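Of the protein chains in this complex, all but one are displayed in their positions.
Just so it is clear, A, B, C and D label the chains in written order, and each chain counts residues from 1 on its own.
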Amino acid sequence: MSKSVLEVRDVQKTFGAVTAAQDISVTVPEGAVYSLIGSNGAGKTTFVNMVTGYIKPDSGTIRFGDRNIAGMAPRQITRLGIHRSFQIAQLCTELTVEENMLVADAIHSRSGPSFLRRAHDAQARDRAMATLERFHIAEHRDRLIPELSGGVKKLLDIAMAMAGDTQIMLLDEPTSGVASDEKFPIMDLVMDALRASGVTVIFVEHDMDIVTRYSERVLAFYDGRIIADDAPDEVLSDPEVQRYVTGAPA
Amino acid sequence: MDLAATILVDGLIYAGWLFIVSVGLTLVFGVLNILNIAHGSLYAIGAYASASMVGAYFALGGEAFPYGSYVAMILAAVLVALVLGPLLERGLLRFFYGRDEVLNVLVTYAVFLILEDAMKLIWGVNPYFVYEPYTLLGDVEIGPLFYVGYDFAVIAAAVIVGLAVWLTLNKTRVGKVVLAVIHDSEMSQTMGVNVQRIYLGAFMAGTFLAALGGALTAPMISVTPGLGVNVIIVAFAVVIIGGLGSVPGAAIGALMVGISRAASVHLFPEAELFIIYFVMAIVLLFRPEGLFAKTQARKI
Amino acid sequence: ADDTFKIGVITFLSGQAAESFGVPAWNGGKLLVDMLNEGGKLPAPYDKMGFGGMKIEAVIVDEAGGATKQVQEFRNLVQREEVDAVVGYVSSGDCLAVPPVADELKAFTILYDCGTPRVFEDGSYDYVFRTAAHATMDNLSLARYLKSRDFDVPSFAGLNQDYAWGQDSWADFTGAMKQLYPDAEVKTALFPKFGAGQYGTEISALLREKPALVHSSNWGGDLQGFLIQATARGLHKRAQLALSAGDHVIPQLQDKMPDGIFLGARGVNGLAAQARGGELKELTDTMWNAYEAEYNTFPVQAPFRMWQALFGLKTAVEKAMADNGGTKPSSEELAAAMKGLEWDAPSGRIEMALADGHQAIQPNAIGTTKWNAEAGKMELVDIEYYAARCVNPPEGVKSQDWLADGFPGAECD
Amino acid sequence: MRFNLILAAVAAFVVLAAGSVILPDWAMFLFAMALAKGLVCLGIVGMMRGGVVSFGQGLFYCIGAYTATLAANNFGISDIFLLTLLSASVCLLVGMAFGPLLSSYRGIFFAMLSLALSMVLYGSLSKMSAIGGTDGLNIAAPTFLGWAPEGRALQTALYIYVVAVVVIAGTLMRFYFDSERGLITLATRDNELRVEYLGASVRNVMTYNYVFGAVLGGIGGTIAALALGHVDPEFAFWTTSGEFVFVAILAGFLSVPAVFVAAIILELVRSFSSLYFPNTWQLALGIFLLVVIVVLPNGLGSLVNRRKGKAA
């Protein structure tokens, strides 16, 4: 396997009496696709939050390339090329769908956002439209966020996260709330785009079909710990995982 | 008596007054999410109402039992709350719930302007005095200094008011239901909460507290137009220091401002004008959302 | 129209100063305007109708809102309402801001009330006049009063509002005291915020410091609040209170105002004017009685200053008309007539003696409060009257310098 | 697009400048003052787009006014261009000093902290009797590149100057609002977390807006001082700042011209109500305010510039 891009070592995090991460160690090779599963409150989002700087671990290191990014600000980490989407879509609620895309586009424009270049410039709009079309949400482009249904919000959130040059993409429950017949097309779309540019992907998911289909390796969380870390089939047949996460096989 | 003790006593007296003035503001903000500029006018109206009521009380032969004037003062505040509370909340503010914070500030600013002139139309520009209640409780001698018993009664009133509001909000079901309404009035409705009653109740309570502040102050000042203007900014500062919506915060904010102001008057009178802003800036520097910041719900 | 003379009147109708100054002043003014328009109600030389036979019409504007607003309102009065003269301004800030504009617009303007000496000491204007003495006299008179009554002042302290009026008054008073009581120790100088309302801490500080005398130039609600709280805590028994401008709170406080306070009224106004008698008794009594009849209370300092302004304006208009053959005078003619003018008012003889005839001086009086239980009213006793030239600097001398140099050229009886 | 904007700016200049011929003296002065204040409000509008409202813009209004006055009185500078430039630079520096500090505050805390700053300036100036204390100072009429007009000519020159400054500042701000950074500002207002996670600095956005507001405030203050001929600490008092906020909200953040229209309307309403209702002008103003808020909750700007999307 190629060299690792992300190396999480002995990370701990407690919130008062709750242990959200206990001895978390994960090594993710470049270009790999990992998925995180686990019971509710197991610490999956906390993991994502620590890698992306929203939460500072109590101890442990998170190495990206050759630097320790534990405790850096989200913005700095994003600029290094680690992007993420959110379990609860994070959108600019008073802007239209298109403008949300334009924001992402403007921030990532090569020369940095400008004071003079028009945000609604035709080229930028074309780029935004192209992205929206890829995610099948172009028809909503002129709508404001509160008018959108849950699923569309989710898609836009992912679309925004994918703007710019990414090295690692963390997706927090990308398909929850997305209608069942859309889940695979969406994942196909996202994964194809990411794989094509060699991006390393880590996604959190509760839908085991998605997990088995898209990930190379699965980390199962329970109670702040990783209880299994292996290929999907192995993990899903682990009795502990079945008991706490997936439920006994039907 | 040594200086420190004087500063403490003076500070406490001022803090007691400040707290009564501020706690209603913080309550209304906490529940309705409205920073009520008209709070100062309600304070002034409370003072006028109190002056009128006490005046009427003595005019109707209250001399026989002067302590009844305290009841008249509280009744005045109740009356203000009963009249203006529903009028403002049902008649105006409710149409702006959930709107932009600054827009609501503007709405209450308009109310403030209207009430300022309305007071003039009702009570004229001549001052009202009701000094009787102020001297009724006698003197308290602390060392070489005389204080008026009334000052300590105001502190006591502040403590009672503070405890009452805090206990209601934190230790009763009503208080917890209020929390639910504050956070999400729509969801509260679908759980069966009578949201309108909560809003109205909270606003009336806030109005009552503002008016009470004025009512209790009336005996020691001359009640004149423009009384409310100065109160607003001070109350704002206290509420900001304590953290918006927090009753213990308002208490500590009032204490900090009261005592630092007293220290400044005794030790460094030149700084008195700045002291409140100074305290506020220092607190905000270290705690950007005030001492008792509202806990933010987890977003991601 | 040529048969009416339109004045713009600016004074406080809202805010703190409305009750103490603005409203009583215009109450007095309105009364006088009505009396003049009716004609023959006043003793000579004021028995002619209106201003030189012209009916007086007044446009009134609220002074609340700050100097910026006042400059705009002034322009509106002159350019939009086309008033013939402007009479106004209680606030010193407004009095400083308006004159340059008045000159720019060539609009005849009378500052009727404000106190700061800076208006004409720092500037000079062709169309602007102040018909009341500036505030230096208030505090010097107070110091002179202490001296003339042999009052012992080993130490004194001050409580003044924290703005130019309070700061200047305290500076004037300490300046005068340095000359008259060089050994008196200055204890604390407190400057509570304007409109503070709560003086508990300040009173504690004053009680602790134990000065023999407490000076205050507070006015209005600030003064009333201070007096109520100070008397409740016995400050007046432990220190002599000296109030440089406090007469106007008497009608409201009545017996709540303790006896024995040294009290000024910024001129021989109110009770001191009534007690003075003499040549002006008829004029004073006429105005006094009319005011009392109309408003059920006696006139304090503010209406007196409004009266002296309007009487001055009347005199100037009529003088100008005598010079120009009886037509309505222009601003230039009015200014020429007003310059150096002298006239009688209920508050005494007003002389436009300073600032090249643009700034008035007037006599002053200080007295001591005494409650007359039988009559049920407050009286002023032990009144000392000071001639205008005893308490006002001579022409060409800045008041600060005059105080610092020990009042050279003062002409006291 | 750009072309249209510049065309609009030229048209605005022509229309406004025509006022110097049409308007009576008092109205020209009122307009000049309103436009000067409108500049300050424009700065607030810029901040509003980022989700914060400064209740202390009087700080820069006052610094600008005092800088010009002190420079004029002590160094004899009377040229209006120089004075404006000087005040703008001072405000730029002060803005850059406080901007980073304030940039981590939001909502009412930002408002109150900025208010505290301006109140400290107010308090300090009130205590400085050497420069007039609360009574303030006068400043002589400005000159225009050596030309020293008087009377109506002076008023006209000042008015044209304000109009020019307003049109230039308004155009620049419109450019900014429409730019990428302008859009990021709007995004910040909605969701800072998202903006940070896209890799942009929210503090940076806030600081820029604050600094722009500072410079605009300073220019507004300078022009107001020159027009009035007088400055006093009241320039920094909270009621002054409150009025700016008021205009900004009245205008809404959608349209630049709306800011100046709102400023003019407020001045007119206030002026006429204090004349016709000397005893109840506050009441009249309050009712006017309520009516405007009820009829146009998104500000005057929403009349001309509705955000698209609603009808989709």
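Basically, a residue touches a chain if its C-beta (ideal position, glycine included) is under 8 Å from a C-beta of that chain, and two chains touch if they have at least 3 such contacts.
Assume contacts and distances are computed from a predicted model.
> The complex lacks one chain in this depiction; which UniProt name from "Phosphoribosylformylglycinamidine synthase subunit PurS", "Monovalent cation/H+ antiporter subunit G", "ATP-binding cassette domain-containing protein" or "Acyl-CoA dehydrogenase family protein" does that chain carry?
Going by its UniProt entry, the chain not pictured is "ATP-binding cassette domain-containing protein".
> Out of A:Q87, A:T131 or A:S215, which is the one that touches the chain we can't see?
Within the whole complex, the residue contacting the unshown chain is A:Q87.
> Identify the residues of chain A touching the omitted chain, counting contacts across the whole complex.
Counting only chain A, the missing chain is touched by 15, 18, 37-42, 44-46, 87-88, 147-152, 173, 176-183, 206-209, 242-247.
> Contacts of chain B with the missing chain: which residues?
Residues of chain B in touch with the missing chain: 173, 176-177, 179-180, 183-184, 186-195, 295-298.
The working rule: only the chains that are shown with their structure count from here on.
> If I average the CA coordinates per chain, which chain comes out farthest from chain B?
A
> Quick one: report the Å distance separating chain A from chain B, using the average Cα coordinate of each chain.
Centre-to-centre distance between chain A and chain B: 48 Å.
> I'd like to verify one number: the distance from the centre of chain A to the centre of chain C, where each centre is the average of its C-alpha atoms, in whole angstrom.
The computed centroid separation for chain A versus chain C comes out at 75 Å.
> Residues of chain C that touch two or more other chains: which are they?
Chain C, residues with two or more chain partners: 13-14, 162.
> Residues of chain D touching 2+ other chains?
126-127, 193, 279, 281-282 - these are the residues of chain D that touch more than one other chain.
> Graph shape for the chains shown, where an edge means the two chains touch. Line, ring, star, complete, or other?
Other.
> For this structure, give each pair of chains that are touching.
Here the touching pairs of chains are A-B, A-D, B-C, B-D, C-D.
> Touching chain A in the complex: which residues of chain B?
Spelled out, the residues of chain B in touch with chain A are 299-300.
> Looking at the complex, which residues from chain D come into contact with chain A?
1-2, 175-176, 178-184, 186-187, 189-191, 193-201, 307-310, 312
> Write out the stretch or stretches of chain D touching chain B in their complex.
48, 53, 104-105, 107-109, 112-113, 116-117, 119-120, 123-124, 126-127, 193, 238, 242, 245-246, 249, 279-283, 285-287, 289-290, 293-294, 297
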